[in-house]
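Taken from a larger complex, these chains appear in their original positions, while the remainder are omitted.
Naming follows writing order (A and B), and every chain is counted from residue 1.
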Amino acid sequence: MKKLVNKVITSLGRDGYQLDKSISSYHLIGILFSKGIQAVRGVFLKPFLKESKGLIFLGKNVKITAKSKISFGRTIIIGNNVFINALCKEGLMFGNNVSVGDNTIIECTGVISHLGQGIKVGNNVGFAQNCFIQVRGKVVIGNNVIFGPNSSVFSENHNFSSLDVPINMQGVNRKGVVIEDGVWIASGAKILDGVIVGKNSIVAAGAVINKDVPPNSIVGGIPGKILKYRN
Amino acid sequence: MKKLVNKVITSLGRDGYQLDKSISSYHLIGILFSKGIQAVRGVFLKPFLKESKGLIFLGKNVKITAKSKISFGRTIIIGNNVFINALCKEGLMFGNNVSVGDNTIIECTGVISHLGQGIKVGNNVGFAQNCFIQVRGKVVIGNNVIFGPNSSVFSENHNFSSLDVPINMQGVNRKGVVIEDGVWIASGAKILDGVIVGKNSIVAAGAVINKDVPPNSIVGGIPGKILKYRN
């Protein structure tokens, strides 16, 4: 049975997939059963989306609003308790092999008096558990990007130039965020509005990034600073 | 229809409200329907509260315990999966226009051998998603305060003066926290026990604040330091 599973997963887009040898058939059947239920949930989601090119595995207690604004590529995996609100100007677009971990929030509306712009995610991108992706300005995420657990992206900032008006009445400022191909955003890191994270860079755990990150660099700390280059 | 919605929201306390022009009628109806359900849930909550002066919009899977310890002002918005435990000595008191984002936890009990003191929140206060407000010592939050996603407040600390007894058996220390009017606590920031955050100050993303913050200042880093003043 394991061989069959290896073949099926390989055919879904993961080359040379091999199950761990210590998984018992009992647990494997449990996993397959659970994956089957997730795929069935996905079938019921599909017709409501703007576009969907392949299988969708949908966890429990997932809440997705403005489904007609969503385009999915092939093999999309959405964990339990995920909340995706796709109501925004340009919608939400995922490439192939995108996974969204448990409890992750992708929030594109903000306030209905001022919708978010939109989000575009490339191929082979993984959001781990408890991520928070705030879409206000445009958010563009490349291919092969890893988001660690608890990491977050913000694409707006409060204005605070006046001391005479409370900040929550001064409105917001939206520049958008770009995360280029091959980036790893480690656990708990925060990417703030206006930032471009360059190709193949690594944002270390817990970092707060408020300035552009050059390609091939490793940045960390609060505020994020270049620690070294990857070469 | 949009004009009508603008008027209704304005009358609920948001002056000059204007819907985003790119919202379709289809999505607007969805939002209104969902707000309607939230308001109905609120109606069923109201009689159990100590006091409630206006509408309550209540999300899905909200868990509220010790409801009789809660006083709400006008127009309270509680997101999905919020957990509020109000069992404490002085209870939980919200002013007008307070919103609590998805998954946020406001926990006032701690342990039933030593209840928390209580929490008082002013008008026009927003807690974003995934906030954690720990009420042990008294927590006082002014008007027009913004809590970014994942920010937290702690109002107790473990004692650790002895090396001969494990910390979890040395008990706790509770001083309480005060956050004055007009403060912005940015994403992921942590306010620790004993701290007063002065009027109109900004606590930057990811900061850990263990000392008082003077008014009109911007603080950041771990531990939090004054970065500049707002003027």
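We take it that a residue touches a chain if its C-beta (ideal position, glycine included) is under 8 Å from a C-beta of that chain, and two chains touch if they have at least 3 such contacts.
Keep in mind the model is a prediction, meaning the values are calculated, not measured.
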Which total copy number does the whole complex reach if 2 copies are given here?
3
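Keep this in mind: only the chains that are shown with their structure count from here on.
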Cα superposition of chain A on its sequence copy chain B - rotation in ° rounded to nearest 5:
120
Using mean CA coordinates as chain centres, what's the chain A-chain B distance in Å?
26
In their complex, what parts of chain B are in touch with chain A?
17-20, 22-23, 26-28, 30-31, 34, 60-61, 80-81, 102-103, 124, 126, 129-130, 143-146, 149-150, 181-182, 184, 187-188, 200, 202, 204-207, 216, 220-222, 230-231
Would you pull the chain A residues touching chain B in the complex into a rising list?
61, 63, 65-66, 68, 81, 83, 87, 89, 103, 105, 107, 112-115, 130, 132, 134, 150, 152, 154, 158, 160, 163, 166-169, 188, 190, 192, 206, 208, 210, 222-223
